[in-house]
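Here the complex is missing a single protein chain, while all its other protein chains stay put.
Chain lettering (A, B and C) follows the sequence in which the chains are written, and residue indices restart at 1 in each chain.
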Amino acid sequence: MSRIDLSVEIGDLRLRNPVLCASGTFGYGIEQPAAAIRLGGIVTKTLTIEPRAGNPPPRIVETPSGMLNSIGLQNVGVERFIAEKLPDLRALGTAIVVSVGGRSVDDFDAAIARLDDAPGIDAYELNISCPNVKEGGIEFCQVPSAAASVISTVRRRTRRSLWAKLSPNVTSIGSLAETCAGAGADAITAINTYVGMAIDLEKRRPRLPGVTGGLSGPAIRPMALARVREVLRRVSIPVVAVGGIVTGRDALEFLLLGAKAVQVGTGHFLRPDQGTVVLDEMAAFLEREGVSSIGDWIGSLKED
Amino acid sequence: MSRIDLSVEIGDLRLRNPVLCASGTFGYGIEQPAAAIRLGGIVTKTLTIEPRAGNPPPRIVETPSGMLNSIGLQNVGVERFIAEKLPDLRALGTAIVVSVGGRSVDDFDAAIARLDDAPGIDAYELNISCPNVKEGGIEFCQVPSAAASVISTVRRRTRRSLWAKLSPNVTSIGSLAETCAGAGADAITAINTYVGMAIDLEKRRPRLPGVTGGLSGPAIRPMALARVREVLRRVSIPVVAVGGIVTGRDALEFLLLGAKAVQVGTGHFLRPDQGTVVLDEMAAFLEREGVSSIGDWIGSLKED
Amino acid sequence: MTGESSRVEARVARILRIGDAGTRIELRVPVSFVVPRAGQFVQIACGAGDAFRLRRPFSVCGWRGLPDGGEISILFSVVGEGSAWLDARKSGDRVDLIGPLGAPFRTVPGRIPILLGGGRGVAPMLHFADQIAEALPDGMLLYGARDAHAIFPTEGCPYPVYRSTLDGSIGQKGTVIGLLEQMLSRGGIRADSAALFGCGPTAMLEALSRLAVAAGIPVQVSLETVFGCGTGLCAGCAIPLRAKPGAPEDPFGRYAFACTDGPVFDGAMVDWEAVRE
Partner (left out) sequence: MTGESSRVEARVARILRIGDAGTRIELRVPVSFVVPRAGQFVQIACGAGDAFRLRRPFSVCGWRGLPDGGEISILFSVVGEGSAWLDARKSGDRVDLIGPLGAPFRTVPGRIPILLGGGRGVAPMLHFADQIAEALPDGMLLYGARDAHAIFPTEGCPYPVYRSTLDGSIGQKGTVIGLLEQMLSRGGIRADSAALFGCGPTAMLEALSRLAVAAGIPVQVSLETVFGCGTGLCAGCAIPLRAKPGAPEDPFGRYAFACTDGPVFDGAMVDWEAVRE
């Protein structure tokens, strides 16, 4: 264990360290308890008011330094989550961020209403940026007013912390973040995946049945850094960074920019305990550099 | 030499094969003549009406399966290009596409006016998507009306073919393409680089003096495919695809989607004659598959 | 699954190229590695360090317990960069793996195990035979391959091995399903006392399952799909299932996870039409 003070605050929520898992890459948070108890917080798989089947397989394609996924939000639904997963999750003693998704504002509202009755949830992450569920038309993030209406609606429903998870597939993620902050978000999570596709030349077909999927992994890290920087320049609420973080050094880059915490996503597929690897590498680096508190590191990038 | 008919038409312009170099990755087209004479066409480094110094070094950072660049359009200017480069370029006998950039509509207009007096240019590629030159504010592509005004202005100036090179850093590249087609573009080139950045942890500084740069290379290929598909679904003018193409298989994916030609960019840094490698691999694949004309391959992707 | 699998640095004990059939690699694992059961798999980090690459799943094909750990063996063929990396290992090299993972084959009380392996799908069947032959000595292995060159050696197998090749160069000519049908019709295998266990190409497993369902024989098959994590985290490895007759509608249950619910599934429950698409 590290002698460095790694604790951070995302609004009212204090995390013992700034490394969380990214939604959809760590199951419901209970599958790998040994790793989960060491994280700063757990973000669950995105939950919807009703259970969802998700998309037909194959759902995964590997790409250069990354991968495409088209899971389609397969999840047990809010009800079963509360009954079957939440008790084990709470037993871990790690901060709990429940990711919530939906096709309509009402879907979000209903899910949050139900979850709000359940004890032990520290924050909601509103997944308004899933590129794989488009029945309602397009991503909420592509229409800022739609994003705002999700946030302001659930804002009236709950006193718990609301994190808005943004899409990078927009012209200005900075102004989108501003809109979300204005609508009542307590923090911004950036970024979700980039829209991408892959083709099977022999079959002359897209590799994913739904044609496009979401690109994640180290390939997107340089873009995620630039996107997080855009958000940081436009809003004063805390920013949780995600996108291509696989090592402690990767995480430290986003914190240096000014993100208050980071999420490890695709990295978990290299090792189910990759989040703890990131945490340990981060602490070791800070120790070597003589940084005694993560607060001194966060936002200390020198730009001329 | 291949027995397959590889010739394609981009509007009025016939290319003997569909493999071009991407602007800025093959100099002025005369540095590697042995490779240049085999390409379907050469796209020059982006030229501006006046010579430009470009950005201070370092200008390049390697990233997972890609690289960031911040060249800043260093170029000799239209005048010296016509005097010093164009004669050698014409001597190659390869189709010539001159890439043109600028900070204002007038810059574009002046450059095209001057170039239009020079013989031997087959088309102009309008670089309205450079992420590294922002004195004028933001990329033209981020404001569709600005993009349209560049195109419609130079449209009145020249009868030569106009290709509009689009940025992927927008919410809807499809509607942007539509706008450009409406403004008089004869073809769309998609895509330019993604905005990204990199950080030097030891120095606690951005690695590029201008902080952000443009991401290219295999890392962006899945996104480029999805972006090119969006464009193809929205316009009927020819589309020239670019983004992460390094092998013949990569090129064939974009052609399968429906692009009429491809450009090889960062691939040239692996080998200065990588464009010809792509061409040869492509022809060999088609031969193995029994495709006798590239026209039969283009756009033959089966989507359900 | 907790505590049942671990990440270990294995060492290559032996690596052997077996003609066209593929490669057999034997990996030394420490005591912390739980004894794998037939049908389980390991997730191998194929490629050391610098480049990002998802782990690749490989079925365990044999286990040898040793005082200070054990050796797992894997049969595999080179189909891409990951398997090519594994194929290039030399004895003594390190291999980072996670396992054992997934739900194993399970014997069916009162029924004689009939094991069917198609191509490299014979791997977990050899392991299964080793594991159950003592308790269930009457089983047998039906093994189909393309031709004589593509056959993995099965010497040590405690069950009698009946072989088929598409070209008839070894054993009966035709598929392993043809062989099974013949043995069923001639009484060498009896529908009322057999249980079928299969691993191989999807088309073979579908044919096997349809035959089994039609004949009323219990059937378990090991299915492959593209994996993200292999450890139940990503929901990437969906296998479409039929709705349980009479059960309440359950959209979530439409797809099971090959890495944790499987890779071994009840062949009667798989929605083969959807798999094939």
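Keep in mind that, in the parts below, contacts are C-beta pairs under 8 Å (C-beta built on N, C-alpha and C of every residue); 3 or more make two chains touch, one makes a residue touch a chain.
The structure presented is a predicted model; accordingly, all values stated were derived computationally and were not measured.
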| item | value |
| --- | --- |
| Contact partner of the left-out chain, one of B:33, B:184 or B:210 | B:33 |
| Residue among B:62, B:106 or B:303 that touches the chain left out of view | B:62 |
| Missing-chain contacts mapped onto chain B | 24-27, 31-34, 45, 50-62, 65-67, 69, 71, 74-77, 80, 209, 217-219, 246, 268-273 |
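The working rule: only the chains that are shown with their structure count from here on.
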| item | value |
| --- | --- |
| Label of the chain whose CA centroid is most distant from the centroid of chain B | C |
| Separation of chain A from chain B, taking each centre as the mean of its C-alpha atoms, in whole Å | 34 |
| Multi-chain contact residues (two or more partners), chain C | 52 |
| Junction residues of chain B, two or more chains touched | 64-65 |
